[in-house]
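Missing here is one protein chain; the remaining ones are kept as they sit in the complex.
For reference, chains read A, B and C in written order, and residue numbers begin at 1 within each chain.
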Amino acid sequence: MFNAAYIPRDEQPAMPEELLASFAVRRLGILDEQGNVDEALMPSLSGTEIMRIYEAMLLARTFDERALALQREGRLGTYPPFLGQEASQVGSALALTPADWLFPSYREMGVHLTLGYPASQLFQYWAGDERGQLTPDRFNIFPFCVSVGTHILHAVGAAMAARYRQDPVVAVAWFGDGATSKGDFHEGFNMAGVFRLPVVFICQNNQWAISIPLKGQTATATLAQKAIAYGFDGVQVDGNDVFAVHRATVEAIAKARSGGGPTFIECLTYRMGDHTTADDASRYRSPDEVAAWRERDPILRLERYMAQQGLWDEGYGKEAKTRMTATIDEAVRAMEALPPPVAAEMFEHTCATLNPRQAGQLKEL
Amino acid sequence: MFNAAYIPRDEQPAMPEELLASFAVRRLGILDEQGNVDEALMPSLSGTEIMRIYEAMLLARTFDERALALQREGRLGTYPPFLGQEASQVGSALALTPADWLFPSYREMGVHLTLGYPASQLFQYWAGDERGQLTPDRFNIFPFCVSVGTHILHAVGAAMAARYRQDPVVAVAWFGDGATSKGDFHEGFNMAGVFRLPVVFICQNNQWAISIPLKGQTATATLAQKAIAYGFDGVQVDGNDVFAVHRATVEAIAKARSGGGPTFIECLTYRMGDHTTADDASRYRSPDEVAAWRERDPILRLERYMAQQGLWDEGYGKEAKTRMTATIDEAVRAMEALPPPVAAEMFEHTCATLNPRQAGQLKEL
Amino acid sequence: MAQLNMVQAINLALRQEMERDGRIVILGEDVGRDGGVFRVTEGLQECFGAERVIDTPLSESALVGMAIGMAAYGLRPVAEIQFMGFIYAAFDQLFTHAARLRSRSRGRFTCPLLVRTPYGAGIKAPELHEESSEAFFCHMPGIKVVVPSGPYTAKGLLLSALRDPDPVLFLEPTRLYRLIREEVPEDDYTIPLGQARLACQGKDVTVIAWGSMLERVMKAIGPRGAEVIDLLTLNPCDMETILASVRRTGRAVIVHEAVKSGGFGAEIAATIAGEAILYLRAPVLRVTAPDVTMPLSRLQDSYLPTVEQISRAIDDVMRY
Partner (left out) sequence: MAQLNMVQAINLALRQEMERDGRIVILGEDVGRDGGVFRVTEGLQECFGAERVIDTPLSESALVGMAIGMAAYGLRPVAEIQFMGFIYAAFDQLFTHAARLRSRSRGRFTCPLLVRTPYGAGIKAPELHEESSEAFFCHMPGIKVVVPSGPYTAKGLLLSALRDPDPVLFLEPTRLYRLIREEVPEDDYTIPLGQARLACQGKDVTVIAWGSMLERVMKAIGPRGAEVIDLLTLNPCDMETILASVRRTGRAVIVHEAVKSGGFGAEIAATIAGEAILYLRAPVLRVTAPDVTMPLSRLQDSYLPTVEQISRAIDDVMRY
């Protein structure tokens, strides 16, 4: 009867319509590349606190440098450096309490280190030994998640459980720009919005997902605006500005803890190194781009600010670096002193108990 | 060293920030419940064209009523009625050309019928015979998709292929409000945005996903705003207003065909019946709500408008209904005259050819 | 003791265990207000509130993924997948995470998660509503797969599953939901996971089945001396019971409704071929659906193993 009745498009101007809703995305920056801060936004931190922040970033970087060196010597396996992302990691980690539940991707060693997770265990994990993931009881840090974005759901679930139990706990998930393309990102964000859960999502938008630049990942101008699709707040933060990251995270955690629901924080930063030690970033991005970001180094700009404030000079910088190096030396020694894993360990934690087939296989080892 | 150093939240007012971007969501409505149109927005349709639209909606409704009756008599299996959604389906279908590629969910029989897909095959499918899905060659209509939201990706892929081939083809996917929670919705929308593909996404927001109301599905005020997360336009349309749906779809298709990329159209409508014949909607929603929407019946309001215009009176209404009933009667007869499927047909289309194991199994039948 | 069908038995088990254990939280599509599309969770939201019986968005990966987070936190989530045909979107969360969390965290985090889903064919529902893809989940170390065969086993197995320290996939044969009524004790009783049940003793042939096929097997055996094993748990599978029986009877027939290639029947036959070969007096036969895409309802009777096919396979091995 109706054979694809096509009614031709009428020649009228673009449709006028009624405005239903409008949305804004904002950006937070406090510390600029020259080391100047916006006093109106600057958190009231003591000199000691600022030095703690600085030393945490330095520890993170020292770990990262050492891990790269160990990998080259064949003492670690494939390793994903986080050079350049120290502000995003340390700034957010410092906003947490030990009661909070943390869901890292694979590149958040700076978060672990800032909270006091043993560096030796981090090395152990990257050397291919899962015992490095046996989180000490004082933390609630989930194992590194290699399958991009899939851990976002676990954070949402933990937040749901915390609310059910009426615990004042916030769940925090870290992930990259690439993760925003995954279905689980969406499903997790949607659940968090619907149930208004105490969860904070921190995207380290380091602008690359291996060789895919941000514009190959999304058609949006910001990642923060993706929160509009879920009915909660998204904010973009200068991810190389530890004060801004810290402030945004503190606010988001406080909001979550007081029942205000989830927040999405996009930390705009840059992956200064290769994706992993198995990658060669020079195949897909220009040295100029990298050089421009070197100028925006999060540690450099903090040093500039601290120098202005009389909190930093070269002597202190060197002394602090020496201390961090000693800490990391010690961690490497501790890691290498660990007994190697034995085959029977494979059987230990698949389930709480071995089934008869597994028991037979263990015997045959 | 850094034992979960928690730096207390400073007591400052909520953070002032820089505005990065802002977004708006608009709503389109032309024909109101009393049958009045907004002349500024009304497409220039002839009386004959309006009657074609009306009769398409009537055909759809007649099919739907008959399907319900057949199901009750045990002549069809479980069936999902689309009562109340005729404007969304007919209005969008009429914006297409036969060259376009269509990706329906399971509730778009009104789209099929409007384009001229044999009603007998639709009955055949819902009677549990997949031969009903053998789309005639003159259409590019994918099989009904029962797994909610998963077909969105196929539309995106077809759009990608059409662009690669430089065909002036648009892919159109229909889905419900529930589908917006699925990962594939997100991944598909993101891909469509990144590659700026010729695809139109039509969500029939009938406000229920079985027993889950819209606010249990999303924390957003509209579904249209979800497009902001993908960098393309979203618009909310009165889904019971066939002119608005048609206009929005015509615009979106034209935009897609001319390289302007994807559009997300949210048709705000209502599922007046049960989710399927296996459902009892009175368990989870109030008769008042349903009654309120009965007033907004898309056919009723079109009749009111047409009556104003001298295009409709009861005599014509009855005569048209009689014609539609005859058409559907004929389709039922045709369907029931089909030979039943035979077991060997199971083996026919798993792959292009049978493998030796399958061949052996076929022989054993 | 009441005569209950399987829907009632499962509902009862959930209700009793929720009363006993405040950590149990149900989540899924339509599980709350609607009581589930099969009414398995009927009345539970009224009883335990919307915080414990949670209607979620349409989001299978999130359903399972969130439940993993909840389980790790210390709850005992029960996630309902509305039909097994929609579990594939949650495959990644099940295999990458639920199955591995204990191992990856070296025991620090565990995943006492129960995933329930209506399973199997025979109700002539639309596409994807009658899937029988249990074999996938039997190739996942770390996940248990349980299939009750009637109201009594459903309750006892469900209580065990709800108390298991690790993830359990609980497959509920939809065809049986209202087909059988049995005495189901009000009392707390459990049927241990990983143990098969002898549905009937015999010395001439061992027939192995689970779920709704068991009913057909019982019809098919007739007066022949068949020993029927109702597996109940597929993973870990009680191979010891199977092997002991086959060593006695020397003959084995395996029946399942999934397609043959790569089905779970293969694992059973392979284990017999590896560990009881010297006792076999006949080939190990599998009666299954053919290796084709599952048809819609009108061809379902041709697709599923029939009583006659099972009976013929028994005759075949007996004739050896």
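Assume a residue touches a chain if its C-beta (ideal position, glycine included) is under 8 Å from a C-beta of that chain, and two chains touch if they have at least 3 such contacts.
All values reported here derive from a predicted model rather than from experimental measurement.
From the options B:E86, B:E108 or B:D184, the residue with contact to the unseen chain in the full assembly is B:D184. Summary of contacts with the chain left out: across C:G122, C:G142, C:G156 or C:G194, the touching residue is C:G142. Although one chain is hidden here, its contacts on subunit B can still be listed: residues 101, 103, 130-131, 133-135, 137, 142-143, 147, 150-162, 164-165, 171, 183-184, 187-188, 190-191, 194, 348-352, 355-358. Residues of subunit A that touch the chain left out of the display are 77-78, 106, 125, 127-130, 144, 146-150, 178-179, 181-184, 209-212, 216-218, 278-279, 283-284, 340-341, 343, 345-347, 349-350, 355, 357-358, 361-362, 365.
Remark: the residues of subunit C touching the chain excluded from display are 61, 85, 88-89, 91-92, 95-96, 99-100, 102-104, 127-128, 133, 135-136, 138-142, 235-237, 258-259, 261-275, 277-278, 280, 282-286, 291-293.
Assume only the chains that are shown with their structure count from here on.
Of the two chain pairs examined here, B-C and A-C, the one linked by more C-beta pairs in contact is A-C.
Averaged Cα coordinates give subunit A a centre that lies 39 Å from the centre of subunit C.
In subunit C, the residues that touch at least two other chains are 56-57, 59, 61-62, 89. Annotation for subunit A: residues 183-184, 187, 190, 194 touch two or more other chains.
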